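Here it is, the structure in full.
Our next item is chain A:
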Amino acid sequence: MVVFEKPKALTDAPLHYCPGCTHGIIHRLVAEAIDELGIQGKTIGVASVGCSVFTYNYFNCDMVQAAHGRAPAVATGVKRSDKNNIVFTYQGDGDLAAIGTAETVHSAARGENITVIFVNNAIYGMTGGQMAPTTLPGQVTQTSPYGRDTEAVGFPVKVCEMLSKVDGATYLERVAVNNVANVKKAKKAIKKAFQNQIEGKGFSLVEVLSTCPTNWGMAPDKSLKWLEENMIPYYPLGVYKDKFAKEEE
Partner candidate 1 sequence: MTTQILIAGFGGQGILFSGKFLAYEGLIEDKNVSWLPSYGPEMRGGTASCSVILSNEKIGSPIIDKPDVLVAMNLPSLDKYEDSTIENGHIFVDSSLISREVKRTDVNVHYIPATKMASDEGLTGLANMILVGYIIKKTGVISIENLEAGLKKVVSARKQDLFDLNKKAIELGYNYEK
Partner candidate 2 sequence: MSEKVLMKGNEALAEAAIMAGCHHYFGYPITPQTEVAAYMAKRMPKIDGGVFLQAESEIAAINMVIGVAATGKRVMTSSSSPGISLKSEGLSYLAGCDLPALVVNVQRGGPGLGGIQPSQSDYFQATRGAGHGDFHTLVLAPNSVQEMVDMVFKGFDLAEKYRIPAMILSDGTMGQMMEPVSLDMGEIKEYDKSWALTGTKGERKPNIVNSLFLEASELEKFNFERFERYKQIEENEAMYEEYRMEDAEICVVAFGVASRVSQNAIDEARKQGIKVGMIRPITLWPFPKKVLNAAADKVKAFISVELSMGQMIEDIELAIRCKKPVELCNRVGGMIPSTAEVLEKIKEVNGGVK
């Protein structure tokens, strides 16, 4: 008999996320990976700015809260202080792909041996639904009320595609948490991203396509459908880079 249990790497603090938000699922996947790899005691997480700002209350390990976009730089410091630390960042799209682009690209270029969990829900959630670097063309947000006009504000940033050209990056995969099959794949990817770090393989980033029912203005079930029909075509799922893939085959 399997009894449902909360992962040890999560605290008892109730999550503050909106109903239907998939952050909770992603938190659980990260915690399960930490549990299964038995690294809770040496894991140090870096919280970012955005909806995931309070992750330091949820992950049951040492945590540091970073300024907006700076999580990979802070993680670099934590990791370089002691290479035995297992260091991860948990960042949203605004944090990682707009204000923190330089930190993202350069930590990848240096091949920093850290794990980056990148939650892409195509919107700024914490501040109430503004256009993100990953907001889709035509998507309506508070600061793109007539839909994202690519003529005026340009195109979304495809992080995995961009980083796949960075020599220093080790492992890049885009997953989604819109259905059970995809959640399972996401779990596998996240665990691998931690496993890579344990093995000293370098920079691993998992981009997780996620929903924001509140700011998208949709019911949770509709959000999952919208993700599938709109985000996945624009941000195709899959492995974008795996430096050690051949070795493992």
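Points to keep in mind about this one:
Throughout what follows, a residue touches a chain if its C-beta (ideal position, glycine included) is under 8 Å from a C-beta of that chain, and two chains touch if they have at least 3 such contacts; residues count from 1.
Regarding selection, all candidates are chains of the complex that A comes from, given by their letters.
These numbers come from a predicted model, not from an experiment.
Within this complex, chain A is touched by candidate 2 out of 1 or 2. For chain A in complex with candidate 2, the touching residues are 11, 40-44, 46-47, 53-54, 56-57, 59-67, 70, 73-82, 84-85, 102-103, 105-106.
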